[in-house]
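Note that this complex is displayed minus one protein chain, with the remaining chains in position.
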Amino acid sequence: MFKEILKDKFAGKALIILIVMYVCIACANFIAPYSKDFSDRNQAYAPPSPVYTITEEGKLSMPYTYNYIRVFEPKLYQNIYTLDRSQKHYLKLFVKGEQYKILGVIPCSIHLFGTDDGGRFYLLGTDINGRDVFSRLLFGGRISLTIGFLALFILFPIGLLYGGISGYLGGWVDIIMMRFAEAVMAIPSFYLLIILASVLPANMTSTQRFALIVIILALIGWAGFARVVRGMVLSIKNEEFVQSAQTIGASKLRVITKHILPQTTSYVIIAMTLSVPSYILSESGLSFLGLGIQQPDASWGNMLKEAQEYINILYRPWLLTPGVLIFIAVLCFNLVGDTVRDILDPKGKVR
Amino acid sequence: MKLGKFILKRILQTIPLLVIVSIISFFIIRLSPVDPLAELRLNPSISQETLAKEKARLGLDKPIIVQYGLWAKSFVKGDLGITSNGEKVSVKLIERIPNTLILTLIVIFMTWSVGVPLGILGAIYNKTKLDRILTILSSVGMAIPSFFFAILLLIFAVKTGWFPVGGLTSYDFNDMNFLGKFFDIAHHLVLPVTVLFTLSLAGLQRQMRANMLDVLDSDYIKFARAKGLSENKIIFKHALRNAINPMITLLGFEFAGLLSGAALTEYVFQYPGLGRLILEAVMKSDINLVMASLMIGSIMLVLGNLLADILLLITDPRVRG
Partner (left out) sequence: MKLLDIKNLNLSFKMENGVFPALYDVSLSLNKGEIHALVGESGCGKTMTAMSIIKLLPKNAIITSGEIIYNDTDILKSSDKELRNIRGSKIALIPQDPMTSLNPLYTIGNQLLEIIEKDKSLTKEEMREKCIEVLELVKLPDPKNKLDIYPHELSGGMKQRVIIAMALASKAEIIIADEPTTALDVTIQAQIMKLLNEIKKEFNTSILLITHDLGLVGEYADEISVMYSGRIVENARKDEFFNNTLHPYSKALMGALPANTNDKILKTIDGQPPNLQEEIIGCRFSPRCEDCDITVCQELPCLKEKTPNHFVSCHKV
């Protein structure tokens, strides 16, 4: 299937972009020049560092940058950054920086790129706390790009089993189970999402909060999925191989899990790839509102929170980069998902 | 008459649904550790008397089942309690619902009138350049996060000054004549509508295209061709209605999606709708308001589905049995 996706003009590129993104967030510690918590309060809202390859004398040089000096401008009543041209800081590959642990065990302090001796290099500027936006994008991606998947891994087994049982048993059980699922679907999902998120106690650790948000996201989507599975089970359960399994005397749960549910595999794969984007969007929306992932942890949604202020969007466009990344990730997932659907379900039977 | 009976049956079916919805909502909110009256207690302008009245209405000292019963009883009566500011929840809701309805209805109307023709085009010119361009555009449209797009439009509004930055009315709204008021609201609606329109247009176009492709491949279309009908008649009489019918069922879901999408958009544009109301209520832990707006949102959704079903009943003879 991989090969077929790669053959497609758009989906192939989309898949490559996604792979690059995931590799980057996996190696965030190494690629990011700073850790996610590194902050320099004197460098809040610093613009991206300029990179020079030609010196003032017009000579070609190794790429270098200057540090910023913050000056308060009383007329504009705001801080202005000027370059400290007294000292060049050369950009280097594999520089020593903050220490981190590979796989959480092996200590290491080599970063992909950075500057030498006291230089600061902000590829995409800094945020209100003087934290490097580029580094935080990588660490934020860890949350934004995985939370949807984790939610799906909780939601799909629930939905499969719920829909499977409801469709297979039929009768009153089916009616009651489906009424309940319909009721969950009748609550506008985003309303439910923010209410559930707001109920979370404030004094949780970031891991706890992350886990609970995964669960909340999963709670939103299972009902619709279960309904579709139930419809498929209804049509599968009358087929001969299911009836023969019943005559042999297989238990109900066994018939459902071993004989019926495997038939829905291609729908499940299609639905999963196509629904990852909506979970990425939900998480970012939630964090954007301040109800999802909390500071100091980074997620693309909560990084965009700062972009809500007019001054920021007008004068500090680098703060919009998380939005661009969300857009690219979602677009790529959609393109890949479409192609997966075309491959697994060429006649469009599964909707 | 048959039709009337079906509609009545369908309406009756929504009642148990709403009861279950209310139970789910009630328990989610009540089981949270938040004290429903905490905000009210903190507000110095609320008298002890009102507080006691609220406490009695909610029956907070009684078991949770009784609390639900009390709440449901007062909800049906139309008494939704007071907000943490001491305002009546019902008044607040009545103020906000029309705003959200205007927004979503305009968006639904626009997406249908643009998305359906574009879907037909995509299907008729399947696999041509036009179709590919439409598919790419719809992928892009589906991928933009609504709040991010809203922010970008805000920058645009600020930089050009062509559109008001948020809200629904200008400060001098009350001094305007009818026409002025109309244009003022329209002016404020442009940006939020644009966001939600882009958000839902792409999905609609895709759905319509897929349905149309299915229908064009069906036996009755082949037979209609064999009957020697003109291409226009085949597409606009035979294919179109069959392709639109499944979309009517989706109308309810689309409405749901819009209510959700609208919450974020309303928030960014400071639009006084139901979505922003519930958001603000959630942030302030204003339990009465949260509970009521959640119920109203669900009722609107259920009603939207109901309307879609009734519409389908009218357009599809098979559903009538």
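Note that the chains are named A and B in the order they appear, and that numbering of residues resets to 1 at the start of each chain.
Throughout what follows, a contact is a pair of C-beta atoms (placed from the backbone, for glycine too) under 8 Å apart; a residue touches a chain by one contact, two chains touch by 3 or more.
Here the structure is a predicted model, which is why all the values come from computation and not from measurement.
The chain not shown here makes contact, within the complete complex, with B.
Only one of B:I46, B:A224 or B:M247 touches the absent chain when the whole complex is considered: B:A224.
Of the residues in chain B, those that touch the hidden partner chain are 218-220, 222-230, 233, 237-238, 241-242, 245, 315-318.
Keep this in mind: only the chains that are shown with their structure count from here on.
A straight line joining the Cα centres of chain A and chain B is 26 Å long. Of all the residues in chain A, the ones that touch chain B in their complex are 10, 179-180, 182-192, 194-196, 198-199, 201, 277, 281, 284-285, 288-291, 304, 307-308, 310, 313-314, 320, 323, 326-328, 330-331, 334-335, 338, 348, 351. For chain B in complex with chain A, the touching residues are 16-18, 20-21, 24-25, 28-29, 32-34, 136, 139-140, 142-148, 151-152, 154-155, 158-159, 165, 210, 213-214, 256, 259-261, 263-264, 267-268, 275, 278-279, 282-283, 285, 290, 293-294, 297-298, 301-302, 305.
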